[in-house]
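Missing here is one protein chain; the remaining ones are kept as they sit in the complex.
Residue numbering begins at 1 within each chain, and the chains themselves are lettered A, B and C in the order written.
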Amino acid sequence: MIIVLRPDSTKQQIDHILDRIRDLGFKPHVSQGTVRTIIGVIGDENKLQAEPLSAIPGVEQVLAIQKPFKLASREFHPGDSVVVVGGRVRVGGGSLAMIAGPCAIESAEILDTIAGAVKAAGANILRGGAFKPRTSPYSFQGMGEEGLKILRDVGDKHGLPVVTEVMDPRQVAVVERYADMFQIGARNMQNFDLLKEVGQATKPVLLKRGMSATVKDLLMSAEYILAEGNHQVVLCERGVRSFEDSTRNMLDMSAVPNVKGQSHLPIIVDPSHATGRPDLIPAMARAAVAAGADGVHVEVHSCPEKALSDGPQALLPKQYAALMSDLRRLAEVMGKRM
Amino acid sequence: MIIVLRPDSTKQQIDHILDRIRDLGFKPHVSQGTVRTIIGVIGDENKLQAEPLSAIPGVEQVLAIQKPFKLASREFHPGDSVVVVGGRVRVGGGSLAMIAGPCAIESAEILDTIAGAVKAAGANILRGGAFKPRTSPYSFQGMGEEGLKILRDVGDKHGLPVVTEVMDPRQVAVVERYADMFQIGARNMQNFDLLKEVGQATKPVLLKRGMSATVKDLLMSAEYILAEGNHQVVLCERGVRSFEDSTRNMLDMSAVPNVKGQSHLPIIVDPSHATGRPDLIPAMARAAVAAGADGVHVEVHSCPEKALSDGPQALLPKQYAALMSDLRRLAEVMGKRM
Amino acid sequence: MIIVLRPDSTKQQIDHILDRIRDLGFKPHVSQGTVRTIIGVIGDENKLQAEPLSAIPGVEQVLAIQKPFKLASREFHPGDSVVVVGGRVRVGGGSLAMIAGPCAIESAEILDTIAGAVKAAGANILRGGAFKPRTSPYSFQGMGEEGLKILRDVGDKHGLPVVTEVMDPRQVAVVERYADMFQIGARNMQNFDLLKEVGQATKPVLLKRGMSATVKDLLMSAEYILAEGNHQVVLCERGVRSFEDSTRNMLDMSAVPNVKGQSHLPIIVDPSHATGRPDLIPAMARAAVAAGADGVHVEVHSCPEKALSDGPQALLPKQYAALMSDLRRLAEVMGKRM
Partner (left out) sequence: MIIVLRPDSTKQQIDHILDRIRDLGFKPHVSQGTVRTIIGVIGDENKLQAEPLSAIPGVEQVLAIQKPFKLASREFHPGDSVVVVGGRVRVGGGSLAMIAGPCAIESAEILDTIAGAVKAAGANILRGGAFKPRTSPYSFQGMGEEGLKILRDVGDKHGLPVVTEVMDPRQVAVVERYADMFQIGARNMQNFDLLKEVGQATKPVLLKRGMSATVKDLLMSAEYILAEGNHQVVLCERGVRSFEDSTRNMLDMSAVPNVKGQSHLPIIVDPSHATGRPDLIPAMARAAVAAGADGVHVEVHSCPEKALSDGPQALLPKQYAALMSDLRRLAEVMGKRM
């Protein structure tokens, strides 16, 4: 950690700062510049960050040097982590997660139709929401446990592990009973009690980036899950809020190599929520694979105009099949298995 | 609701759209333009929004006309709502909430010192966090129920109602036991299960705007609480994420008149979290009162450099007292009571 | 255009609005809803937009239906435009522009080295700045006309057409004398006098997206150039400002299919300025090709640590060669020529 002092800091202030640093068990190292004095602080920065050094009189700014996450970092775990979903689908380390399904589970019949179609197209994990985070209290809120049962049955029938969203710490037990993977949605990326709860569970977690979260924030939220003992975390870039008003969110594709440079965790891309537009989803799914993502998450619905949630952003089964055929060729160029 | 058709939409597509609208119980009204056809849909838009009309072939865009919130709207409740905290402090309708206190409750002694100072300066509600949402799992997470007891005792001693954050639906009961007002933090503005839970409680709620929430999103989250029966909601602008890197967030001051034009709910401003900089907080607190806010929320700490959370953004008690003296004169110009 | 009236609009206000619309030569079409009245306005929206309809008392909002650009739109020109640079390099319609070179022209020797390297790696257009837009007045501002001469000579020697930035309408003539293509930088995307000036020139234009420009804004700026008679415009996505602080800008990859859906103009991607990080550039260049971009613009320098401008974001020649080998395989999958 580096403490930059104000040009007008007094000797008394500097001495007070040095005392505080030593009191906290760290070693200060003073550099006298022509305009400013800077103090290097030597020791474990994770312990020091909690201390409000920048509030000490005479301090202009405090610059962190070390990364604030540890278990999620490549320094801690140099190789790529591979997360195994449902005991058989590998995500990361060259294996791609092709997650597909409707936004919400609406009925066994509809989900069965969609699952059959995406399985045939090459998807290896089925998605579907039973607990839905809706902006409006008057919108469809999901089928709850009944939906989870349908998801489990349909997944088993088609031989697809299943992932579904959990929104409330009190739902973790019931979701774990039915699903192979928890999804933490963008709105809950910093719902820390929920992160701790899935961190104590035994199933893997798909953690979506929050709408205004930096890549560092995303990795800090992963750290919450890892710190509780659950090391099976897959990250998901799904777009962030921006001024561009022709897409639902702005897909930050650079998050893929950005995460991979700093962390061993797999990261997939969700072009459906990122763009909200079926005409843009295929191009963004292709770009994700070429950027090195460990998978793609796409919403598919057999009848988007009757979907109870987010119909307008779903691909039709035949559009998904055409996309998967492109992705297969790109995965080959990238040396990945689908 | 207005449905704009694509220039190349076919008669068959248009007929299908008209059938769907009538099936849903609405009345379509067709306008044939020189380039495009548009269809006005007459009926209760809140029911219609759930339907994915934009996924129907031939549709270019669907434009909503009515506001998606109802109980939070001025149309529903034309006068200003007044929320009463702790049975005596009025917020809204010309009465200002002056909320002050430390970020986190650290000990009875420190809180007592701070409470005495802010009370003397004119604060009328005491704040302090017992459950803290921290970006890092390694940071201080709050004192929990022990902190709540301290907050209650110190508030009672100084005759100040108390507000504190609740992060998890399972904490609502215990927080309600000790506090006079729930705070829902920015990270939980769209934690819908938590909103429903405080919506069923009997104490008022201070709902902070999410870091990437629009004003409409904020009002939709208030609607979740109102829809459960709790009408005692105070909104709080606390800054949103932006590209400006010299302040912690960007304070959207225009949210104050923007909310007031659309909603009857009181809205206060939190310049501490918005700027993260004590040198900017007083100017932003003054601006908030001049903009018509129903109160100001400021973090105050007697020794910021030893605070366990967010010390660098706290004002010292004497800085807070000087600020309150300015705010009193501005409130008078604005015709408000402090 | 659709005019939505306020719920409390009076008959007198509505009559006044209808009169205004007819005065302007348009035909109004009234739809009476249960809560609100809406008025469809039939006629050429481009003429109407200039009129401040939303300022008329009783109007709640005015919704545009038609796109505000015309010459840039696919409706005007359904096929893909192909822009030819230097009489031989085709951009668009399946042909990729591989633009490479240093940020700034520094000397004939350095440029010659870099040009030889990027030509060998497969680049087909050479870039280099002679007039540099620098945030600080104390930074290197470019070599001016002397740099243009060097660029021309080095381009000719290696058989590469050259593109360079023009910042001031007064520089257009001299830049046109030496270069094969004008570049309009992000900071000048809405420098309308400059756009008009290159619109009257005869060389093609590479128009970069502004840092806070929407896709629609970008197309409107292209419209300025097209409206002056120069139809040789190539667009460039180069990242926009965002809250993410670990990359220089946020690359909006979805702009590629987004533009292609609305416009016939070619669009390329510049991952160098978008990310500012050599470790992220190759992944973003690959993603651009997979997303359907018509080319990639990459800064390359033989000695980044001594570059006079933006050295830290340049690839080394050997890194560029490795990237080009990947891009060649991806272009093949996409059915494109490089």
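The criterion applied here is as follows: contacts are C-beta pairs under 8 Å (C-beta built on N, C-alpha and C of every residue); 3 or more make two chains touch, one makes a residue touch a chain.
If you're wondering where the values come from, they're calculated on a predicted model, not measured in any experiment.
Although it is not drawn here, the omitted chain touches the following shown chains in the complete assembly: A, B, C.
Touch with the chain that is not drawn comes from one residue among B:Val30, B:Ala287 or B:Ala321, which is B:Ala287. Screening C:Pro7, C:Gly94, C:Gly159 or C:Pro312 against the full complex identifies C:Pro312 as the residue touching the chain left out.
In the complete complex, the residue from A:His16, A:Arg36 or A:His77 that touches the missing chain is A:Arg36.
The residue touching the chain not shown here, chosen from B:Val4, B:Ile21, B:Ala274 or B:Met338, is B:Ala274.
Summarising the interface, chain B meets the missing chain with residues 212, 214-216, 240, 242-247, 250-254, 256-258, 261, 274-275, 279-280, 282-284, 286-292, 326, 329-330, 333. Although one chain is not displayed, its contacts with chain A can still be listed: residues 2, 4, 7, 29, 31, 33-36, 38, 40, 42-44, 63, 65-66, 75, 241-243, 245. Of the residues in chain C, those that touch the hidden partner chain are 20, 46-47, 49-50, 52-57, 68-69, 133-140, 167-170, 187-188, 190-194, 210-212, 217, 220, 223-224, 227, 240-241, 304-308, 310-312, 314.
The definition used in the following text is that only the chains that are shown with their structure count from here on.
Once the centre of each chain is set as its mean CA position, chain A and chain B turn out to be 26 Å apart. As a whole-number value, the distance joining the C-alpha centres of chain B and chain C reads 38 Å. Looking at chain C, residues 242-243, 245 sit in touch with two or more other chains.
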